[in-house]
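Note that this complex is displayed minus one protein chain, with the remaining chains in position.
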Amino acid sequence: MSVIAPNFKLSEFIKSLIDDIVWTVLIMSLIGIPAIMMILFYVPMPVIDGELLTPFLAFTYLADPSRTLPIVQAFMTTDMFKIMAFPGFGFAALLAAGTIFVERKMLAKLQLRVGPFYCGKVEGILQLMGDGLKLISKEIIIPAKADKPIFWAAPVLFVASAAAFVALIPVAPGWVVADVDMGLLAVFAVIGFFPIVTILSAWSANSKFPFIGGIRALFQMVSFEIPLILSLLGVVMVTGTLNLSEIAASQSSFPWILFLPVGAIVFFITMLAELERIPFDLPEAESEIVAGWLTELSGMMYGLVQLGTYLKLYAFAALFVVLFLGGWNGPMVVPPFPMEIVTEGIELGPVTAKIAGLPLFDQEMLNGTFWFILKTVGVIFFILLPRGVFPRIRVDMLLNLGWHKLIGLAFVNIFIALGLVYAGVLGPGGLQ
Amino acid sequence: MTNELPPGLAIQKVDERIMTLNVGPQHPGSGHMRIIVQIDGDYIVACDPDPGYVHRGEEKMAEYRNYITNIPHLERPVIHDSCNVLYPYVLGVEELLGIEVPERAKYVRVICSELNRCIYIMYWLAIYGIFLGHSTMFMWPAGDRELLIDLMEKISGARVTHAHFVPGGVRNDLPPNFEEVCLRQVNYFEKRIKEYAAVFYDNPILISRTENTGVLSREDAIRLGTTGSVLRASGVDYDLRIKEPYDVYEELDVHSPVMKEGDSYARSKIPWLDMLESCNIIKQALQKMPKSGSVRVKLKPNPKGKGLDSVYKRVESGRGSLGCHIVSDGKVEPYRLKLSVGSFRNLIALPYLLKGEKLGNMPSVYWSLNYWPVEADR
Amino acid sequence: MKSKLVGEIAGNYSTVVLMFGFAIVAMAPALLISRMISPRKKSNPVKFLPMECGQVPSGEGRTHFMMQYYPYILMFVIFDVVAIFLYAWGSALLELPKSATLPILGFLAIMFGAMSFALYQSGRRRIW
Partner (left out) sequence: MSTDTKQVVTEEKPVEEKPVEEKPAAKPAAKPVELPAFEKSISDKVVEKFGDKIQVEFVKENRVGIKVNRENVHDVAEFIRDGLNYDHVESVSGVDYPQDKEIEVVYHIGSYSDSSLAKQILVLATRAQREENPIPGKDATKLPTLRDIFYSVEFHEREVFEMFGVYFTGHPDNRRLLLPEDWADLPPLRKDFAIKGR
């Protein structure tokens, strides 16, 4: 049995919990509520459904969904919700967690074994949670002579960079954290952070294996950035915009992968390299350089880097979907919201509950999200698949591939796009 | 030597640029040994293998035990290949004591030996796979080994350390019905390992990665005294099962695979071809084996050698020729026992193969030497 | 809705920065909590040595280290800018007159030629 707290007693634990609650209530009622009242003098509260939102209505809101939902709806339109929950961090982290689980199970099936099995009873579904608990309760060992501030900051910065990448991904019409005109260029800018964070982490550890791994990561990410940039130029040429939402919207009738398959292939390969996935996992090649630039990271620092990696994985897969597979576009499969719930209310025996604020999500958004997730999961599957099939390649082979072959193919893709535009197949007067 | 530094490294002999890396002993790519590599950028300029991390003094221990009690601990160097490690010792003791082995026991020994060779190579292949980052090739052989381990468990009662060979034969007769079970499992095993070609040996990335890396020429392979798959991958057709047949290998049709390239790819493919050949040998042996008969000559307790005498016996193990030099002085214990193991002999090639090689090739070249650290350390 | 003001355009990107900041704010506590609840034993100074496969490290971790593929980095510095410059043309392709393509094709040819020459040079490892 693992020991987190060796002298653990349930009764004392409960006692401490009750103590905490009592103290919290006391402090809240003596200091917290007066403070809130004072702040409320200066902060104007929103008026929702013709009613001023005050803290005193809190209990009423809890009991009455028709009053709560408008608040939720109002909250959902704020930037904070987008950042924290839906198209932003929470959504991406959830998908990333799902990816980790699927990867482990899928790889296990490929390799004729069972994979995570016991944790969580059903096919080891809680394995990730167990791993998270393990990582968070493990000791963090900082190597001597490491550059401590940078070493601590690097994992957090890695996650933050990945999150900034996620911010640019449009999930459904209007559902994007940062709807910017130069979206694609912003993506390139954010991708540029990763090698910097990696080399910072590797350099600060003052250890040889992370150092070599960091340099490898630098070479790999940096030299695959040019094929990446060039392979996406074709899409930009035929759409005439850099805004990711507009690119996604432009594929309402057909996805660009039909016309620009070469660009899609090049982008997919560069994606694998940028993500350090097998066969391009050179920066973490365990049989050569232990764990590469992750060697000195322990406990939760490693956990954060893993989280960042999978956020990045999701973001890249989503970018592929947005650019080549039509983003959220797809046939309408979500049934329309039954409007009688709003107009007539729900009849629960004698009581008829009228719920204002419904529907929370419109049909278009649900449908878009559904197709987006479906396509993203498909792309993620193809990103995961090579891990079961290919061995790792070498640095020189990797650089040779990136600089000689992929860049050539990316140029081919540019000329295909140019030809399509000038032949009148795409662009104004074309198919679209 | 064969592998000169690539041009351009000649000017890079400045000490500051050269980084000394301790690869091992606690390294996922080293096994239980240390390779001190000096790298200049991506190239290895010098390499110094440092075995001995798991040195147990088997040879010293053997001087304190009598000929029979030596059996269980002499198979320890390679527990996956335990029958083959024990084989030369048992042959040597038989020659020292002048024992004639029954015919059926010889066949049982050959079957056990070939099964063990496959078990060892599967384990080796699993590690070769994971060294190249091919995790499927790690899991598949590790799982398919179980087929043959089950067979060996049926024969000897133990999964890996069998201690089944004794001077004068084998410990037990085969279990009833063994021939059919063995044939079925071996047939399935053969079908299974043929599938590895699709996922591993024909994999374009693997081929481009291991071809022309760590090339050991025929002359150097002979000069360095390498053995086993390393030697045969360099084009020297030398297999003790054919050249100096022991027990009943003379009566069996053995075709040892030979390749000419001498690179990591050839060195990694030879053991796989060996496994297919082993399956073939097992099937032949099952056919030709006498259906009944004694499998062991009773020895008198505490057998002794005849005065000052020495014997050198060798067999073809999973890693090549495995010799056992026993010096007896007429006592119940061997006076001196020396195992000349394939791993140790192949290790000498490592510095020459790695010099001028890229760091990324280190695991593949190193493990393609069919090196088993525990055996080399003894 | 096209924004016109420079500040407005820049303001659009604030959400990206917000997301960046949110991730820091959300993830830094994970490290702090981990640091608080995990054991911290300074029993053995060897434990805090850098990873060197069980040996006492020899030499510094941060040394002069030259990968033989350094030309690729130099090429990146040059061609990254060039590649991004192509986007200025690519995103406006549909509005541009067709005659504007010719100079760009010339530019592409020069870029391709330069890249080939650089790759040829990078193959000559003697320099690095």
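Worth pointing out:
Per-chain residue numbering starts at 1, and chain names A, B and C are given in the order in which the chains are listed.
Rule of thumb we're sticking to: a contact is a pair of C-beta atoms (placed from the backbone, for glycine too) under 8 Å apart; a residue touches a chain by one contact, two chains touch by 3 or more.
Treat the numbers as computed from the prediction; the structure is a model and nothing was measured.
The chain that is not displayed touches the following shown chains in the complete assembly: B.
The chain omitted from view is touched by exactly one of B:46, B:61, B:254 or B:299, namely B:61.
Between the chain not shown and the residues B:28, B:41 or B:323, the one that touches is B:323.
Within the set B:98, B:176, B:204 or B:307, the residue that contacts the chain not displayed is B:307.
Although one chain is hidden here, its contacts on chain B can still be listed: residues 50-52, 55, 57, 59-61, 64, 221-227, 231, 236, 238, 243-244, 307-310, 312, 314, 321, 323, 325, 327, 335-336, 338, 340, 344-345, 347-348, 377-378.
Here is the rule we go by: only the chains that are shown with their structure count from here on.
Two chain pairs, B-C and A-C, are compared here, and A-C has more C-beta pairs in contact (counted per touch definition above). Chain B and chain C have centres, each the mean of its CA atoms, that are 47 Å apart. Spacing of chain A relative to chain C, judged by their CA centroids, is 19 angstrom.
Chain B has residues 19, 27, 42 in contact with two or more other chains. Shared interface positions of chain A, i.e. residues touching 2 or more other chains, are given as 208-209, 212, 290, 395-396.
Note for the complex: chain C touches chain A at residues 2-3, 9, 12-13, 15-24, 26-28, 30-31, 33-35, 37-41, 45, 47-53, 57, 59-63, 65, 67, 69, 72-73, 75-76, 79-80, 83-84, 86-87, 90-95, 98, 101, 108, 112, 115, 119, 122. Against chain C, the residues of chain A that register as touching in their complex are 4, 79, 82-84, 88-89, 135-146, 152, 155-157, 159-164, 166-168, 177-181, 184-186, 188, 190, 203, 205-212, 215-216, 218-219, 222-223, 225-226, 229-230, 233, 236-237, 240-242, 290, 295-296, 299-301, 303-304, 307, 395-396, 399, 403-404, 407, 411, 414, 418, 421-422, 427-428.
Within the complex formed with chain A, the chain B residues making contact are 19, 21, 27-29, 42, 129-140, 143, 199, 203, 205-206, 208-209, 358-363.
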